[in-house]
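For this depiction, one protein chain was excluded, whereas all remaining protein chains were kept in their positions.
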Amino acid sequence: MLREQIENFIREDLGYHDISCQMVPDTIAEAVVFAKQDCVVAGVEVAEAIFDYFDIEYTRMVADGEKVQNNDVVFELKAGTVSLLRAERLSLNFLGHLSGIATLTRDCVEAVNQCSEAVVAATRKTTPGIREFEKLAVIAGGGDPHRFNLSDSIMIKDNHRNIMGLENAILKAKEMASFTQKIEAEVESATDAILAARMGVDIVMLDNMTPSEIISTVEKLSHEGLRNKVIVEVSGGINTENLAEYAKTGIVVISMGSLIHKAQWADLSMEMKGYFMP
Amino acid sequence: MLREQIENFIREDLGYHDISCQMVPDTIAEAVVFAKQDCVVAGVEVAEAIFDYFDIEYTRMVADGEKVQNNDVVFELKAGTVSLLRAERLSLNFLGHLSGIATLTRDCVEAVNQCSEAVVAATRKTTPGIREFEKLAVIAGGGDPHRFNLSDSIMIKDNHRNIMGLENAILKAKEMASFTQKIEAEVESATDAILAARMGVDIVMLDNMTPSEIISTVEKLSHEGLRNKVIVEVSGGINTENLAEYAKTGIVVISMGSLIHKAQWADLSMEMKGYFMP
Amino acid sequence: MLREQIENFIREDLGYHDISCQMVPDTIAEAVVFAKQDCVVAGVEVAEAIFDYFDIEYTRMVADGEKVQNNDVVFELKAGTVSLLRAERLSLNFLGHLSGIATLTRDCVEAVNQCSEAVVAATRKTTPGIREFEKLAVIAGGGDPHRFNLSDSIMIKDNHRNIMGLENAILKAKEMASFTQKIEAEVESATDAILAARMGVDIVMLDNMTPSEIISTVEKLSHEGLRNKVIVEVSGGINTENLAEYAKTGIVVISMGSLIHKAQWADLSMEMKGYFMP
Amino acid sequence: MLREQIENFIREDLGYHDISCQMVPDTIAEAVVFAKQDCVVAGVEVAEAIFDYFDIEYTRMVADGEKVQNNDVVFELKAGTVSLLRAERLSLNFLGHLSGIATLTRDCVEAVNQCSEAVVAATRKTTPGIREFEKLAVIAGGGDPHRFNLSDSIMIKDNHRNIMGLENAILKAKEMASFTQKIEAEVESATDAILAARMGVDIVMLDNMTPSEIISTVEKLSHEGLRNKVIVEVSGGINTENLAEYAKTGIVVISMGSLIHKAQWADLSMEMKGYFMP
Amino acid sequence: MLREQIENFIREDLGYHDISCQMVPDTIAEAVVFAKQDCVVAGVEVAEAIFDYFDIEYTRMVADGEKVQNNDVVFELKAGTVSLLRAERLSLNFLGHLSGIATLTRDCVEAVNQCSEAVVAATRKTTPGIREFEKLAVIAGGGDPHRFNLSDSIMIKDNHRNIMGLENAILKAKEMASFTQKIEAEVESATDAILAARMGVDIVMLDNMTPSEIISTVEKLSHEGLRNKVIVEVSGGINTENLAEYAKTGIVVISMGSLIHKAQWADLSMEMKGYFMP
Partner (left out) sequence: MLREQIENFIREDLGYHDISCQMVPDTIAEAVVFAKQDCVVAGVEVAEAIFDYFDIEYTRMVADGEKVQNNDVVFELKAGTVSLLRAERLSLNFLGHLSGIATLTRDCVEAVNQCSEAVVAATRKTTPGIREFEKLAVIAGGGDPHRFNLSDSIMIKDNHRNIMGLENAILKAKEMASFTQKIEAEVESATDAILAARMGVDIVMLDNMTPSEIISTVEKLSHEGLRNKVIVEVSGGINTENLAEYAKTGIVVISMGSLIHKAQWADLSMEMKGYFMP
């Protein structure tokens, strides 16, 4: 996390004249950040950057991606009381939000792993301003971040097909893409999936298909000898309930915006204890 | 929304070289933003700022705080296809995230309204970087934003009590506060609630009390003639299930971090149609 | 002070290629910042942030709000000569400007204290870009900062009355305000003062009234039983000469833009001494 | 003024959720900015940049540097009421602060002009963050801005002399300076003035000399044939009272930090009138 | 180009008080930007963003990637003289620098095209702060931008091999990579090229090999049946003289840092003509 980002986040939470924190006697205190529920932790490095900013000494007890249980300590802290009060909400807001994403991702990954080796991936449906952190939370949960932004790889979506047709879109993408980039085509039919695969896209994304449509499409790709030449991804309407059904279809990637937009914060808290006069 | 903010959000989503949007023929197109579920809309002005940035003509069909139903149109748009593709995800991410918060807030407000005139309020548990927008979503949902940052009003919390004692904390707050600011004290017992009210704080927040403890505390305040001298707020452990119970306790404000951290995005989408060569 | 702010201020004073400071041999030197007149010091923490940026060791001899006399030392410094030369003007500009405000504020506060317990407060008439520092200087002088910005509390001013009428404005403000915010109404007559107080605003500001009009208005508020339900503030045309007259009217707050916009800088200087080869 | 600067100033004055301005019905209104005292106006272009930002139509009645009298109109405005309320304080803060500097500068310039052709110049004693605007106000008042920052020209000051001696400092400055830059040496004695002029500095600044010492030093420079080879500047302890005495000494530049740090704001105000429903 | 970027570039060129441009009578003028040498133009959109910022009307005569000859007009402009003077150097600095890169790239691409279908690609050796524009210049010249930053695709370089061994590095990269990313391994021997290709990297980069070593390595890859499973890139020591030799080796990508770091600016100029009083 860049210092400029931290300062923007701090300014948002502190405002211009924070009496609330300033009014306490500035003694040295110890504190712990701990979980108030079972969860997969994410955001540990973000929290450390915040602690560093406020000159808070910390011992990290858990790394991103580790499971903790209710009452487990995530950080032991030591610093002036004013610094601790100022770092408290911002660090917890990150830890809570990101651990919530990591926890939901882990649930999905584990559900998939029971029946498949498919990868669970995020999308660009992320909270504006903190995408990089939410993607890291998905990784902490065992998921794949998918592309970070529109420039990372080229994706042909429904609007591209509507405007210029799938074939033209793929031709144009291949013409414009760097050799370092993958090209992905979102399709809604087996015919288009075969067309895209045959034209050499790296990833075919089956959009809003039912599990049986997916199975049928994968079979057709196999029949055409294209199954191993392309990564097959599915997306659309997949949730924790029906995830297993999709996982069993033999595809390689399941992308779910809900990893982020349906995640609820994990509950973490900071508790101060032991005050020493400076 | 400041232009500098918009540019940061856009940079996050576009990256350094966005072929995905650029590759389409840049014709003029019409599009609609519409709801794919019933929800309370929020973020309309944020979306407009994004559309303005991309020189997209828009007609707003719905204002912040209005309920829409599945398939209702929120915006009618007209612009170049490249601009539409670039504005799509960012505007939807805001609309989806903020409408989710507004929808959950409205649910809570309506539940409370059935049995009370209490206000439903947010907290500082917000996603870093976009607090101002999330607070506006709470307002759109009918809730109270509570303070925007630590400088807005002075709040004495558990850590203050632990460090310096409630009485000292209130004295210090009154000494340091501007006459334009309210002082709020979070307490965990009726005794402390009475002490705080007697010392003249503007708001007493009963933290983590059960409904019956709250009722008892309110009665004690009344008995001491302090009931009308202080705003009584409750917080802690309140969710959509038990909300009504709290609403019936006669308090004035129910603050719930969950308005934001348990909200799930509303589902909105953009559909392009009608392409005209430039 | 955020590092980003410091860097902007430094860039302003140094430009792109500062030979003036660079050309001296970079030995270690000692220096003092001292007062060249009696004054109340403000800006000490701002200066420290600047010294920290330039890796200057400092001993603070005086805290914000303390009175110093001509020749009193405010800081003892030790650092490389180049750093001292670079920090000199910026730190003195802050100390001089802010101590000037603190000194004028203290004069006003002491004048008021001789005949009243009224609070002396600033306004939003501040130098663009450094309001937070000027408000802190008012606090150092013993004054009240009043609201830091338009979002801090709601103030109904003459233009609001003109556009929508006082009563409508108060109704609207009460509808829109968070329970954490105070509402202030600026009025020009006793009738309006009574109306505002009766409608429950927290602060009534009597604008541009003479002392005798103020006394009369306060009496009418008492007569209506509203005197203790509202904070009475006066503003407009108050200066160091007539301040005492206003202080004696029994109001609670006297706000004066002139604390900032009529303040003249206090005279402080930096003197280097004792150079040691590195 | 850059848009990024404007947005920072606006953010400072508006905060995160400005109900005060938002609560009025957003009709179209006319307004005037007018003077409440005689003064020299400065900051007109800054105000225009702010009006542009808020889409306010304006007619400028006065240019920077023009004298206005009490009640003279500086701007006629037309815009939505919300925009006018939001632009009001920020534009007035600039106009008041800068016109105050221009007015004091003009007073000094006129006092000097009665007995001399000397130039009145500012220094680097400026309010952090807005130096460029304060320098423009000095220009509007008829003064010379002097260097904008440490990189503009090279100035050898007392600390340079103390550290490395005047002769060495001049040698070093001449070695390091670009041919596009002037070199200025601050001296405290006629001997040093002659040394500096002989070594070829462009400007000699006589620091803290009495008028008679200045006259004597200028004569010595003439005697050495150096009078026309160097610009003679005086500074230190010059104020509106003794300015004429210094002006008569035959020097070319009188620099006064007090143009800025002793200036008091001019009184300007905005008045709205005529509301039309949108 | 984001407005914030433009403002930073403008601030760099204008400084705090630009008399040079301001001093001309601000009449409306026409101007042309024209080439003073044959070159491939790049930076046209960057220039347009600058013209837009200064409210300059422009007609673009040439698009990025087109060849122009000495005296060809690139832009016809119409605006106030002050705006034209302010936009002149910044727009020309971009056009000159970027067209220089495009021209050198085009030379290399044409040299390669005479004997091969290989792609000419840039590297991360770019001027800090303007990589995105330099990469676009490479594209304008007909080259491939290669990855824009370290996050775009994963590249295993000599230091990775030294630290963890090629095999471990590839295993780690495959474990950490998103399915949307390509993995590239830089190798110095045919053995390593075969290892990397067999392990499934997408791109093998043969570093600092002679043309005959490259030919031999490609043959060995073919012999192992790996030739079509991997993109073969060469880099290191390739310049305009020996480029053809490399192009004939049958590889697919030739990457050359020199496209950017050996490019010299193309010579473009702005000429004003026809002044009309405003």
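Lettered A, B, C, D and E in written order, each chain numbered from 1.
Operating definition for what follows: contacts are C-beta pairs under 8 Å (C-beta built on N, C-alpha and C of every residue); 3 or more make two chains touch, one makes a residue touch a chain.
What you are looking at is a predicted structure, and each value in this text was computed from that prediction instead of being measured.
S.K.: Identify the residue among E:35, E:56 or E:85 that touches the chain left out of the display.
M.R.: Among E:35, E:56 or E:85, only E:85 touches the chain that is not shown.
S.K.: Tell me which residue among D:22, D:181, D:216 or D:264 touches the hidden chain in the full complex.
M.R.: D:181
S.K.: Which listed residue, E:2, E:32, E:61 or E:130, touches the chain dropped from view?
M.R.: Answering carefully, the residue with contact to the hidden chain is E:130.
S.K.: Touch as defined at the start, partner being the missing chain; which of E:169, E:218 or E:232 qualifies?
M.R.: Only one of E:169, E:218 or E:232 touches the chain omitted from view, namely E:169.
S.K.: Tell me which stretches of chain E touch the chain missing from the display.
M.R.: Given the touch definition above, chain E has residues 8-9, 12-25, 27, 29, 81, 84-86, 88-90, 92-94, 96-97, 100, 124-132, 148-152, 154-157, 159-160, 162-164, 169, 172-173, 176-177, 181, 261-262, 264-265, 272-273, 275 touching the missing chain.
S.K.: List the chain C residues touching the unshown chain?
M.R.: Contacting residues on chain C, toward the hidden partner: 3-4, 7, 10-11, 15-17.
S.K.: In the full complex, which bits of chain D touch the chain not displayed? Write them out.
M.R.: Given the touch definition above, chain D has residues 119, 121, 144-148, 151-153, 178-182, 184, 203, 231, 233, 252-253 touching the missing chain.
Just so it is clear, only the chains that are shown with their structure count from here on.
S.K.: Using only Cα atoms to place each chain's centre, name the chain farthest from chain D.
M.R.: Taking each chain's C-alpha mean as its centre, the farthest from chain D is A.
S.K.: So, what's the distance in Å between the C-alpha centres of chain E and chain B?
M.R.: 45
S.K.: Centre to centre, by mean C-alpha position, how many angstrom separate chain B and chain C?
M.R.: 32
S.K.: Touching two or more other chains, which residues of chain C qualify?
M.R.: Where chain C meets two or more other chains at a single residue, that happens at 15, 131-132, 145, 148-149, 151-152, 181.
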